[in-house]
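Left out: one protein chain. Kept in place: all the others.
Chain lettering (A, B, C and D) follows the sequence in which the chains are written, and residue indices restart at 1 in each chain.
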Amino acid sequence: MNVSFILLAIITVVGTAAAMGMRNAVHCVLALTVGLAGVAALYLQLGAQFVGFTQIMVYVGAVAILAVFAIMMTHSPEPAKPPTFSSFWTVGSVVAASVFAVLAWAIHSSSLAAHTLPPQPEVTVQQIGDALMHRFVLPLELMGLLLTAALIGAVVIAMNHREEIK
Amino acid sequence: MVGKGIIKGMVETARNFLGSYVSKQRLTTIQYPEERAPQIEAARNFPFLVFDGTDAEQGLRCVACQICEKECPPKCIFIEKSKDKKPDATGKMQFYPATFNIDISVCMSCQICVEVCPFDSIKMDVVYDLSNNDRFAGLLLHKQQLAKSNEYYNTIHPTEAAAVDAHFAEERAKAAARVKAAAEAKLAAEAKAATDAKAKSETTLADTQAQPVGGGTR
Amino acid sequence: MNLKLDQLDQIFVILNNWLLGYLPPVVRPLCSSILAIALILVTFALLFAITTVLERKGLGRIQNRFGPNRVGPCGFLQPIADGIKSLTKEDIVPNPADHVVHFLAPVLLVAAAFMAYAVLPIGRNMILVDMNAGVLYFFAIGSLMELAVFMAGWSSRSKYSLLGAMRAIAQMISYEVPLVLASIVVIMQSGSLSTVSIVNMQATYTGIWPHWFVFTPWGFAGFALFMIAATAESNRSPFDLPEGESEIIAGYYTEYSGFKFALFFLGEYIGMFATSAMAITLFLGGWSAPFSFLTWIPSYFWFFAKLLTIILTFIWVRGTLPRLRMDQLMNLAWEFMLPMTLLNLLTAGVWHFMPAGALRWLICGAMVVVPCILLSRGLKQRKKFQVRKYRFSE
Amino acid sequence: MSDATNLTAQIDINTIPALGKEQLLELAMGPQHPSTHGVFRMNVVLDGERVMKLKPVFGYLHRNHEKIAESETYLGSMPYTDRLDYICSITNNWAYAIAVEKLAGIEVPERAEYLRVITGELTRLQNHACLLGFLMQDMGASGTPLMYAFREREKIMDLFEGLTGARMMCNYLRFGGCRVDTPAGWMDAARKVVAEFPRFLDEYENLLVGNEILMDRTQEVGILSKELAINAGISGPMARASGVDYDIRKVDHYSIYDRFNFRIPLGERGDVYDRYMIRFLEMRESIKILEQAMRDIPDGPIVDPKTKIRGFRPKPGEAYGRIESPKGELGFYLVSDGALNPYRYRVRPPSLINLTVLEDLCIGQNVADVVVILGSIDIVLGEVDR
Partner (left out) sequence: MNLENIKSEIEANVPGCQLEFVLNPSPSAQHSLRLDHAHAVAVATYLRDAADLRFDFCSNVTGIDWPAKELTEKVKVKKLVDGEEKEVEEVRKTTIPGTLEVVYHLFSVEKKHGPITLRMSTKDRETEVHMPSLTPVWRSAEFQEREIFDLFGVVFDGHPDLRRLLMWPDFIDHPMRRDYVAPDDFEYEPTAHDAVLQRANQHQSEAIAKLASEAEGK
């Protein structure tokens, strides 16, 4: 529990909270981006460089932009101003609290929490690479196949869209 | 092969890049306040009034005929005729402009005033750095600012000015001859009148006056 | 003598250590970083200033004119005048704009651009952080710039800004793919994501020739592809569509003025230096000398010499080429760059597993050149563009 | 008078066939826009970057030149014609002079005709050079071709200054001839400039004609069919790029053009590349004309001495005179009622009429193409708005 962790945690929590509370949808995404960046920083603090950077690249660089584009494409430029809290906010918070309770209980009662942590293993990027290429090569390839299929599907859908306009 | 045209273009720009260091023909820019572009004789900018001799008021060729005022397409010339007369370039008694203003914020340098002027008194200047703080009064040129000497005219448009001077010299000579002839005729007439009949002397006078008078249109 | 030259090479490191020697050991790492960061900020801001002058003068000469030559000797103090001008200009924010985001966008852009320098080895032992995922860090930070661009374009509430931002993001995302794929060949070959070890691998010599990756078929192709993608990433001509001034005024920074505009300018150039520096690190041997007998010249000199060469090439290209259109840009990315980078990966693999010799050169060279010609011919034929012949009527 | 017609340039989005109306973006390109060549506005509706609809809006530079001319003398309108298409003032003078000469039946001496051809073709050279530069500027070539074009144009403008006294607003022609004769040494200087001009064309060819990016940007963009070109009154290089074999220099045999040996380049596709190349080739033909004219120019008077400078009153009647200006068919229509000033004075502006097809050319193209197409039409707002 050092200072940097507390700072990063605060950034993350404030960012995600703002993402829920803000009125403007684009602001929400930007706040969410701050939260995601905070999570990435937490990974880095834990020494997981690869995960941290990938988090930045994927979530900040790609997902945030995607979300923002989606909002821009679907919304009119003048943002409608919905109330900050919907009328079901009590129900929502009860659900959130219960989910949090369950998760907390699960983590607390698991074997991870009981033991003191073993000395941190020095995980280098090289080891991750080796693991992906040797032990987990099949899942990796499957993932690749899945993503390629998704990509082709997206292209096909986009092409249909173009033809319809013509 | 894709890229050939691009490479050709790159070579061309490189040639120009290097060429601008060696060839004056490529680097045509003139560093303005320090250097000036060579004066082109035919160049024109805004009109000015020519005067002969040293006194701008006395030697002004303009006779306030107001033709340029009428013909000026954007109507930027303003002339007030004088009440009295003074001798003009050829020595004839003429009116002169009491006021002669040109609003060069309106003037479009078309040179029509020069073309229509029968007295060769308005010409085009070549001064171009005329920027001014006062865009109304500062760009309204009065007679004093407009009047420039014939010598100045000779320096900026030598060929044209030489022709004008020759024309004036001819006119002056004609006028002088006329005066002389008139004087002689008068003398002769007087001499004859003393001796002879009147009718003969009148015909000689009419002969001398039949000569054409005053500047031609060019 | 040799010792002294070594000292010259390491002078900044020695200076740093000497300065830190006066401080208590607890604050040493922090102070060291602050010192290095300050140095990077100053150096590259200065390089930006010099580049603006060089660019304007170079373009001027290409266009047969002088370029700036009034402020200071040969106009080299022009950036100071420009800086003062942009500082004293009114900062105009459009009324409907989102003021906070509008302000944050240039800050984020410049911050992200500068952050990339953390992993770039400027000289021997001169690197801010030697991460073992350095290259990954670089690209991750690079993706932050897209966000900044989006923020600028969206927050201005101007249609031109929005169009510019859309173009910029589409372009940056599309070209990130070939950019990363082109650099992967180096990672494959060196087996490391650390920039320091990549440079160290290249800083060895056979005879007088260095082992730069660019001197291999896959390395050369990779370098060319990387540079094309880098040009597009940094929005330089002929890929300067996001700010294509003849079409969409100034793209995503249409509504910026004064110092914020200058910040965008700075961010763009800093980003361009960073990608160029990455290209140097990956393919041109980083700070290593081009010949073994020139190693006595300090390493940072070589780094900056290479950087300046690339910048000058950028300027040259900018002075020559017209701009591409959006669809052509995308076609280039997806129909030429992507297949070429993927094929290049294969070539690098083949190179890795074949025994050294002329045959390896021949096969790998063919693997790069033949698809390049075929692909470009295919592109050309589909568009059917050609120099035409014209008929005349008498 | 405003009938039920929709008077504004607002575009009704509902008339546009598109998938999602909310995706359409209305964009006002101009009047302050870097590449509308002046104060010109295009209201564009975009789907992404594709142009779905385009409406040009004129009149920002309107000063009612025709009304002014009705209160000027015949000669007094001559300097105003300089300001129509301010890049090629001499051809404007020429068209006006031809109309007045038709109206009043004035003959032009031979040397004056030669001088008109020489200055007119020099004007064509500088206009086309400028246009190619501007077109490249619109394509984003950061000014290099434009600066090269301006470097050459500067030499031609120096010639104009040496002859007429002004670089752009020449006010050179008079009814029945020219204003001044060439000063000593001018013809040699002009010969030198014309002899050096092909070097610039070669340089330009190297720089851009074979450039892949240029071809990619211009070929098959903004195609104008031959039929539409004729029906819409398109004239000049733009029509010839679409394959319309119509050059007024050849058709009307005005001035002394039938004495020269020159050819008219014709395009096939009618796209931007053709328009660009036709002008490029026309410059080479203009150089041919210039060389012949400078070789053959006789001595003699330069103006019909019978024509009065002041008090010029043509008989009542009307006349339409036209020439092949660098932009297209520039015509002047004059109605005289016997007074000092024309009763009706009309300019047929090629730039304006060539813009008729702007929308047809732009629909379905990209925003980036719109500026290139506009650039290839070659407009000067001084003439469009008058």
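Heads up, the rule we're going with is that contacts are C-beta pairs under 8 Å (C-beta built on N, C-alpha and C of every residue); 3 or more make two chains touch, one makes a residue touch a chain.
Note that the coordinates shown come from a computational prediction; the quantities given were computed from them, not determined experimentally.
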item: Which residue of D:A28, D:M157, D:V180 or D:A232 touches the chain not shown here; value: D:A232
item: Residues in subunit D touching the chain absent from view; value: 1, 3, 5-9, 58-59, 62, 64, 66-67, 102-105, 228, 230-235, 244-246, 251, 314-322, 329, 331, 333, 335-336, 343-344, 346, 348, 352-353, 355-357, 385-386
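Note that only the chains that are shown with their structure count from here on.
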item: Selected interface, A-C versus B-D, where C-beta contact pairs are more numerous; value: B-D
item: Centre-of-Cα separation between subunit D and subunit B, whole angstrom; value: 34
item: Centre distance in Å when subunit B and subunit C are each reduced to the mean of their C-alpha atoms; value: 63
item: Two or more partner chains touched - positions in subunit C; value: 62-65, 319-321, 380
item: Numbers and ranges of subunit B residues touching at least 2 other chains; value: 2-3, 6, 9, 12-13, 16, 26, 28
item: Sites on subunit C touched by subunit B in the complex; value: 58, 61-66, 316-317, 319-321, 373, 376-377, 379-380
item: Subunit C - residues contacting subunit D, complex; value: 59, 62-65, 159-160, 162-163, 167, 237-238, 240-241, 244-249, 318-328, 380, 383-388, 390-394
item: Residues on subunit D engaged by subunit C in the complex (per definition of touch); value: 25-27, 33-35, 46, 49, 136-144, 147-148, 151, 207-217, 219-220, 245, 247, 250, 263-268, 273-274, 277-278, 281, 366-371
